[in-house]
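Note that one protein chain is taken out, while the other chains of the complex remain in position.
Here is chain A:
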Amino acid sequence: MAPPAQSQRSPSPSQPSGKSEVSDLKLQLRQLAGSRAPGVDDSKRELFKKVISYMTIGIDVSSLFGEMVMCSATSDIVLKKMCYLYVGNYAKVNPDLALLTINFLQRDCRDEDPMIRGLALRSLCSLRVANLVEYLVGPLGSGLKDSNSYVRMVAVMGVLKLYHISASTCIDADFPSILKHLMLHDSDTQVVANCLSALQEIWSAEASTSEEASREREALISKPVIYYLLNRIKEFSEWAQCLVLELVTKYVPSDSSEIFDIMNLLEDRLQHANGAVVLATIRVFLQLTLSMTDVHQQVYEHIKAPLLTLVSSGSPEQSYAVLSHLHLLVMRAPYVFSSDYKHFYCQYNEPSYVKRLKLEMLTAVANESNTYEIVTELCEYAANVDIPIARESIRAVGKIALQQYDVNAIVDRLLQFLEMEKDYVTAEALVLVKDLLRKYPQWSHDCIAVVGNISSKNVQEPKAKAALIWMLGEYSQDMQDAPYVLESLVENWDEEHSAEVRLHLLTAVMKCFFKRPPETQSALGAALAAGIADFHQDVHDRALFYYRILRYNVSVAERVVNPPKQAVSVFADTQSSEIKDRIFDEFNSLSVLYQKPSYMFTDKEHRVPLEFADELGNLSIGEAANNVVPTQMVEENDKDLLLTTSEKEETKGSRNNGSAYTVPYDGSSTSVFASQAQIESAVSNPTLAGHSPQASFAIDDLLGLGIPATPAVPSPPQLKLNTKAALDPSTFQQKWRQLPVALSQEISVNPQGVAALTAPQALLRHMQSHSIHCIASGGQSPNFKFFFFAQKFEESSNYLVECVINTSSAKAQVKIKADDQNTSQDFSTLFESALSKFGTS
């Protein structure tokens, strides 16, 4: 019984709300404004404090603006600061009054005390009033050149503020290039860090409209800049280190020795007490080694201890953030953590959100050697006072059982649960036993003996009741009193509120009838009558259907209702590993805590720039037609846009000799789109893969190009492309939806090209040199997905390409769509020629 959520902020005596206080203050401020009496600053301080305390609790004191400005003529820095704070808060809503402050702020920007210069400049830029920007440019310009680093630090942030008020003013004043210079030359690391933050924001925002800006953005992750920052990393504050590390994540080293250099340089960051630094470092390590399976694995081993230490030091909130990341890693590579399972035991005083993560981790790391201990521990939690966690623990036991390790012992435990006589334990256990029987029908004898002892009266939860009824129907031949239990359930038909249970009851009575007709006949009649009279449409329909099919032919009915069943091999997983991969790409971000990729919870304009996966996220959102996208739709789109689970897993599996970094996944999602099926077979079926080059040659033959047998480099046809083509993502998505696939083919990528793909950007640059532009890309080794577009020279005819490159089979699946279908063949040849040159030039 939650009390109504009202009056959380009942006014306390110290928090007046009336207007009389404000007008009182106004009067007193006026009196002090002109005064030069000794001690006047102290009285002003008191008044200013009052004003700001009102402001904090939400009382509107904007009417005092004039008086506050008048009182600000003082040399007392504490007073000045309070005044700045006030002005910054209200200038936006009072732009006219804000003009009043410009004068004294500009004057203060020239003060001889650097503290005052800095403060005034910060306040000046914080006014957030568009028509005052002209007054900012001058002071900012001199602030950036100030001899004092504090002023420069403030000025750099000021430039960013200016950009947000008026982007054009900021660009016109050429501030970004000044920041760039400062970033590479300033002696103060905080100035450098601020330049980096500001430039990242400005250039990312500009990149959509200006090619130069997107080049500059790229340049931030170029080798000289990255090395310059990395070499000084220890001089930076811990927060600035995080910033630099985040940038390094996006850098693509040219070879493995570079990767090792960076990792050695950053090694000691893993011992930092600040969790943010450690996680940022881990992200760099994980990203750098993605394509180096052995090293990647070593990284996992290596980061284990620092992560565990972070989890156990620090506040519960900090531990939670780190634990969520550990959870992600455990789910990806459970076997690496299987000997650390004791770290994932729950402590009684932990909050539920932590316990839940730990239960999932325990489930994931369970293997032959530790299952017994883990299940024993989980059984302890099942008797826990915290009922939601007790339930989760039982489910965890069930999941482990379904993972196949030592099912024997676990089944015994589950059966013990049934005997515990706690209704929620019984309920959960029943559901599990049902699932278990679907997977391991051979256990039916043991289970049924116990299940038979459970009185259906003690089971209330619909899911559990449905499970029990299912078992009664399925195993009625083994359960002595099944028909009678079912009969009594039918008798209480009207008291059964859950339609799910009534549906199950109908089916169970049918099954029972086929096995033990004489005993069930009357129950069946009653059930069908009650079912047909049921107000619930589904129940009614099912009853009617059973009735008619029975009348038609009993043996047909049996074949329909009770056919022999195959044991279920794998139950469907809730989250596609596509999504999981996306989350992994966004390591050290909120995505990991929410267990969702960022496009599911951030608005477009707040996505972190420079992130390829993000751009792809944008794309998929756009594709879902409406801007408000239900999760389901997004997921489906994801499947369309990216590679599915299964193919990734399989390819990884084949590369790593089966010791993949992945969670056991759901095999049921294999049945998807054609192109993926193709890749899959190409990967899993070497004969087909071997066959495919000929397929692409066949196309070439059709074109009459007469190509030599090996590495085919077709000469480009007479199609000219616009080198400066532009297309915005939303138009791309629209077109991609509308146009039919003009051409679909497989192209071989030469080995050098595959090697160069460790840096997906390299391909983008290469294709750009052929006037084919990338609009989105994503994926990770061995599968990469790119969306390209190109435009016909001097025409607005577009070509859109979806290109999926599998590095292990060195094949690219290409789908081309074109405005002008007639030229799509020519474009395809051009595209193929460009792609096949990748890595050779």
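As a working rule, a residue touches a chain if its C-beta (ideal position, glycine included) is under 8 Å from a C-beta of that chain, and two chains touch if they have at least 3 such contacts; residues count from 1.
In the analysis below, contacts and distances are computed from a predicted model.
Missing chain, UniProt name from the options "NADH-ubiquinone oxidoreductase chain 2", "Protein YIPF", "MHD domain-containing protein" or "Protein CTR9 homolog": "MHD domain-containing protein".
When the missing chain is restored to the complex, the residue among A:V40, A:L85 or A:V741 that touches it is A:L85.
Touching the chain that is not shown, out of A:S43, A:S62, A:Q106 or A:Q318: A:Q318 (per the contact rule at the top).
Interface note: of A:F260, A:Y345, A:Y372 or A:Y547, the residue touching the hidden chain in the full complex is A:Y345.
Summary of contacts with the chain left out: across A:E112, A:E495 or A:D603, the touching residue is A:D603. In the full complex, chain A touches the hidden chain at residues 2, 5, 8-10, 12, 14-15, 48-49, 52-53, 56-58, 77-78, 81-82, 85, 89, 92, 115, 122, 128, 150, 153-154, 157, 160-161, 164, 190, 193-194, 197, 237-239, 242, 246, 271-276, 278-280, 301, 304-306, 308-310, 312-318, 320-322, 324-325, 339-340, 342-343, 345, 347-353, 377, 380, 383, 385-386, 388, 419-422, 586, 588-594, 598, 601-603, 606-608.
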